[in-house]
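Structure record follows, encoded as structure tokens.
A single protein chain has been removed from this complex, and every other one stays in its place.
The first chain written gets the first letter, and so on, giving A, B and C; residue counts start at 1 in each chain.
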Amino acid sequence: MIKKPFLVINPKNYFNQKELYEMASIADKLAEEYNVTLILTGPFTELYNLKKKTKNILIASQHVDSVPEGTGMGKVSPKALKEIGVDVIVMNHAENRLYFSDIIAVVKECNDLNIDTVVCCDSILEAKALALLDPTVILCEPTELIGTGQTSDLSYVKETNKLIRSISPNILVEQAAGVKNYEDVYKIIKAGSDGTGATSAFVNAEDREALLREMIEAMIDAVKED
Amino acid sequence: MIKKPFLVINPKNYFNQKELYEMASIADKLAEEYNVTLILTGPFTELYNLKKKTKNILIASQHVDSVPEGTGMGKVSPKALKEIGVDVIVMNHAENRLYFSDIIAVVKECNDLNIDTVVCCDSILEAKALALLDPTVILCEPTELIGTGQTSDLSYVKETNKLIRSISPNILVEQAAGVKNYEDVYKIIKAGSDGTGATSAFVNAEDREALLREMIEAMIDAVKED
Amino acid sequence: MIKKPFLVINPKNYFNQKELYEMASIADKLAEEYNVTLILTGPFTELYNLKKKTKNILIASQHVDSVPEGTGMGKVSPKALKEIGVDVIVMNHAENRLYFSDIIAVVKECNDLNIDTVVCCDSILEAKALALLDPTVILCEPTELIGTGQTSDLSYVKETNKLIRSISPNILVEQAAGVKNYEDVYKIIKAGSDGTGATSAFVNAEDREALLREMIEAMIDAVKED
Partner (left out) sequence: MIKKPFLVINPKNYFNQKELYEMASIADKLAEEYNVTLILTGPFTELYNLKKKTKNILIASQHVDSVPEGTGMGKVSPKALKEIGVDVIVMNHAENRLYFSDIIAVVKECNDLNIDTVVCCDSILEAKALALLDPTVILCEPTELIGTGQTSDLSYVKETNKLIRSISPNILVEQAAGVKNYEDVYKIIKAGSDGTGATSAFVNAEDREALLREMIEAMIDAVKED
């Protein structure tokens, strides 16, 4: 189960296999060292290996399909992900959206299978709708900010956190657009988010271990002072 | 490399993990026993394990995405499939179609990476267009017959085989709609196809090893007599 | 504005132009005769003409796109539909789904432009989510019943009506799966729905005017007795 605060390392397809395994190894080491929740996403093809290679982090799928009755050539169901031990499923990312009725089906299936879910959305209204489905985490990324290196405006962050909590105090809230360093992580957690994460920052970092360490410390510092 | 004649076992999402590994084990044993080309498809999540568990068969992905520049959250590129040793990529299945410009990009990438490609289509005109891309195999499945248990009309089979060969003698031709027993396999190979395959027959078979054995023998008999 | 009770005639693409204009003429005559709300849907290409040819009914688009900033070659925006006088936009039909974030954008745009919206969904959870967007009508069609000629189970109908009203008393509720005659319409309205509608019944009717008359009378009778 995802415990707050948490940090998501989301390399999308930017890492080759070697880089991905190195990242897994770094994250696994630091998760133990700092005793924090780290989530590493990978493409479907690497999830089995990422699970085998790590003990202290959660491994997340970057997508899932709603697969009716065994058909769905090439689709990947929650059940298939459960069978290889995946801990978390991220879904409805702006680059790979799902229809709402499929999100309903998939979140329900994940809840039954005891897989954590991180459902992405790009507006407060969508967050409100998703809260009805009882996912583990709602990830709010205003589409227009993704990949621009510009952190979500803090008032947006605070408003979203408050709103989702008012609907369902059990749903965790992640905010992650444009997070690239200690300061961004610190601010987002300080603004009441349960977790955060990054793609570009890790892809572009010269020293990925140093960056991850910095972000973990920001997360710990932000929580400690509360 | 896929050598003719070949047989594709395509369980789509119908098998659970245990059934899939059993099927892999059966296929691996019979491929060695009969010295024939068997191709087993699996969902993305199981391809790594299917490769590890087998020595004598080819492992095929059921789908692939055209992923631009590292983005494509949750998409699976030819490169990612290559990194886990996948031998063959099946694509453009009626349940998971690709745009033609993406098929162009993906087949080219596979040819560069030395991965065999099986591109599905549902008409002779589409087969003709696909032949321009130089895939390893063109799989002709008239959409209206898939899953009905009704084998492709043999005149259609012969015409398609002849036509694809006239465009490119190097492209292998698979015909597979509704194949369920010795007779279907025998007829399709006898009609000049390089390979065939099945989904439902394996899903519904009480004895999957017996069915596979029967189909392999049909394939061998059909070729032997030529 | 859609006033309850209302009846939707939804020929999808089954009518040719001549049949569509005849249906429009019949509906226009009966709407005046009975003084009831009738909504006729048509393909994009015929909406302008349907508006010109009628005075007493509402003309509805069968779909709409979320079109960003003028691009969207071949897409149809709410603004484009407003410009030709369309009264109602039906969207998110099972045969032409929209992503939730696009439904948010489109319903907001319609509300600003004063176009009525009918948003389809196939579960109570989805209805609850859609109610947050404040559309004019939520149309509940359990996917598995569409086109089977089997009317929605009345307990489902009642529960959905009650639930949507509890969230937002202003949103109208339409229930329409498998409606084919006086009895179906009567039961659905009697169960508390604000409106209903049909496709197959009109497509297959030998006498479309007689069928429409029968359905209108059922609607009136069901309401009268309340």
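Observations, loosely collected:
The rule is short, and it goes like this: a contact is a pair of C-beta atoms (placed from the backbone, for glycine too) under 8 Å apart; a residue touches a chain by one contact, two chains touch by 3 or more.
Keep in mind the model is a prediction, meaning the values are calculated, not measured.
Interchain touches from the omitted chain, evaluated on the whole complex, reach B, C. Residue B:101 is the one among B:101, B:155 or B:170 that touches the chain missing from this view. The chain omitted from view is touched by exactly one of C:33, C:83, C:153 or C:207, namely C:83. Residues of chain C that touch the chain left out of view are 10, 12-14, 16-17, 43-49, 61-63, 67, 70-77, 79-81, 83-84, 86, 90, 93-96, 203. Taking the complete complex into account, residues 97-101, 103-104, 121-123, 125-126, 128-130, 132-133, 143 of chain B touch the chain not shown.
Rule of thumb we're sticking to: only the chains that are shown with their structure count from here on.
Each chain gets a centre from the mean of its Cα atoms; for chain A and chain C, those two points are 39 Å apart.
Separation between the centroids of chain B and chain C, computed from CA atoms only, is 44 Å.
Distance between chain A and chain B, defined via averaged C-alpha coordinates, is recorded as 35 Å.
The multi-chain contact residues of chain B, meaning those touching 2 or more other chains, do not exist; every residue touches at most one other chain.
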